[in-house]
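Structure in structure tokens, see below.
Apart from one protein chain that is not included, each protein chain of the complex appears where it belongs.
Let's look at chain A:
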Amino acid sequence: MSENRNNTSPAERPGAMGHRGGPGGSIGRPVEKAKDFMGTLKRLVKYLKPHTFRLAAVVLFALLSTAFTVLAPRISGDAINQLTDGFIAKHMISEVTKAQESMSKPLKARLDQIDSARSQAENQAKAAARAALEQEGASQDQIAAAEQRAAAAADKAFDDRISQSVTPQALSAMREMVSLPRISDIAGADEKADTVSRFASLAKKLPQSDSSVQSFQLSDEDLQKYLGDIRETNGVIPFDAIAKTLLFLLFVYLLSSLFTFLMRYIMASVSQVTVYSLRKDLNDKLARLPLKYYDGHTSGDILSRMTNDIDTVSSTLQQSMTQLIQSVCQILGYIIMMLLYSPILTLIVLCTLPLYIGVTMFIASHSQKYYKAQQKHLGTLSGHTEEMFTGHIIVKAFGRERESIETFEKVNDDLYNVGWKAQFMSGIMYPLMNFVSNIGYVLVSVVGGIFVTKSFLNIGDITAFIQYSRSFSMPIIQTANIANIIQSTIACAERVFEILDEEEEIPDTEDAVKIEHPKGDIRFDHVKFRYTESVPLMEDMNLDFKQGETVAIVGPTGAGKTTLVNLLMRFYEVNGGAITFDGVDIRDIARGSLRTMFGMVLQDTWLFNGTIEENIAYGRENATHEQVVSAAKAAHADHFIRSLPEGYRTVLNEEASNISQGQKQLLTIARAILADPSVLILDEATSSVDTRTEVLIQKAMGVLMRGRTNFVIAHRLSTIRDAHLILVMNHGTIIETGSHDELMKKNGFYADLYNSQFVGANLE
């Protein structure tokens, strides 16, 4: 009697708690739909292709385990039938035995009574006849003949008299009944059955007044069934047969468990390896995407696709796929089994199906609006939290904690007010489904019970049927659930595939050049570039930088300073013209080798979760500790590093918040110094470093910069006065070039810009 529901329980999904609530929980939620369901499904299936063989095994095992699961209640029903048959036969025999025992004495007594009465009457008649003849003096022969006549007459008279109370048939039945062998003395099953049958038929003929046989007024069908039982079981519970059935049942359970185990065991690696390769492909893809892609997508979005979405795919592969196979098989199997037992009862069970659908629709229509509202309030709440936390210092400085808390609590209340309703609606799904299932259960019990009394069904059949009908509801709920899960999984997979479909960077050419001894001569030759097609930026840029030059690029925000660097390092591709490095078009150089020729310090001080030493060594493979330290010294970072508790082995935490912004910048400079590139790019690199330190760094860099081409982007003009060439940019074009002194003499944009930084001081 297995209710093998564990295979299909939605609760058992460790990987996907956030998405799904309790049992039946996901039905009520709005389901995200994929744009191209079939297409995405096909692609997902492709990922499973390397595992075709194992998947086939999984499907096979799923089918087998389900088949055995479906079979088990039938077998246990058989066992119960054997038990009931034996029980009923035994009951019958014992009833007959009891009846025989209780009846035989009174019957015998009655017969004896009748017989003695008869013989008494005979004797009396005989005596009367003899007396009469003896008086007449008749011969002995005459007397004997008369005696006989008298006796016969008396007999007849007795018969006539008695026939008013007992029919001759009843009488003969009584006689036969008494002469029936004791059933307990009979060994053979058939003789027993014959005797019982004879007993039953005789019992019918007995006088109605005899109450001790009332209980044997059975219908013919019942009698035939019971007789059959007796013939089969010989009136004892057939433990041998039951044992055989139960052993078979055990074997079926064993197989079912075994196949379930095999299925899950194989699926564990199939699903995880599939997800592994999906994750790997995605990560590889990210490495090939151009920076343009990252500018257009928030890292939160990409991250969510790589984590949450893949997580969903993972748990669906792990759980829902096999569940779906099993659920569908179970539904079919249960229906077939139920039909085998009783088409009418099956119809009753199937009649509850519309109820399931009705409940689902009712709940879904109500809960979806709460879920939507919940999502909205959750968004507001997260937004507020994010703002207040990232602006913590402002909130404190302006003493707005109370207002902030008030707003939060208000949003939180709103969230609560729809949240519990959403939760409630999806929470009652399971009890309601259970109720529908119980209605079916009761109907089946009642109608089935009546069927049993009418002998349409056996008790074992009805128990088996109840098992089936009760188990029936689970796979239905499951399938509805999984249908939803699969839909949202496909939507998740689609988002993942969207990334995989993004246009990649132009791959390096086969015959990419590697510059062995880079000098650092760089030329911009009629370069044209736009971030977006419609917004013109660089239209015709011509520049020439020689090895060893330090070039400063200045200009207001958005003037295109960083664009120059982006093009130089080939983060973006030029739309027209060419950039050459030592005379080679950079498109002919492998990106990797191109970029190693540059050392870059960005405004954005990116460090990773590792030790300080690892972070500095990031710039060069296999850097020794001494090299790291000397780079740190050159960047004036050594001092502060040594003052940290763990020195160079200090682990930067996830947000690198255990060191200051300026210190982070020093580390990135040390990292660039260690990389020892031919071209150094400092993109507002020292904006967080104070000017004094900056001068120190620049001194160190001065040594470093010698013999290299250097690009310095900064808005602190004092730091770039020593540059060989200053490019003043505005609106994507270079509007002035020259050295500091030349530009000052020109008294143009640069001079204006430069002078303004001291205005504050001279305003007095």
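To be clear about the criterion, a residue touches a chain if its C-beta (ideal position, glycine included) is under 8 Å from a C-beta of that chain, and two chains touch if they have at least 3 such contacts; residues count from 1.
Please note the rule applied: contacts and distances are computed from a predicted model.
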Subject >> Hidden subunit of the complex - UniProt protein name among "Na+/H+ antiporter subunit D", "N-methylhydantoinase A", "Transketolase" or "Putative ABC transporter ATP-binding protein" >> reply: "Putative ABC transporter ATP-binding protein"
**OP:** Based on the whole complex, identify which of A:Gln272, A:Asn542, A:Thr624 or A:Asn747 touches the chain you can't see.
**Re:** A:Gln272
Original post:
Which listed residue (A:Leu55, A:Ala79, A:Leu324 or A:Ala493) would be found touching the missing chain in the intact complex?
Top reply: A:Ala79
Subject >> Option touching the unshown chain, where A:Ala152, A:Ile336, A:Ile405 or A:Val651 are the choices >> reply: A:Ile405
Original post:
Given the contact definition stated above, which residue among A:Thr260, A:Gln323 or A:Thr563 touches the chain not shown here?
Top reply: A:Thr260
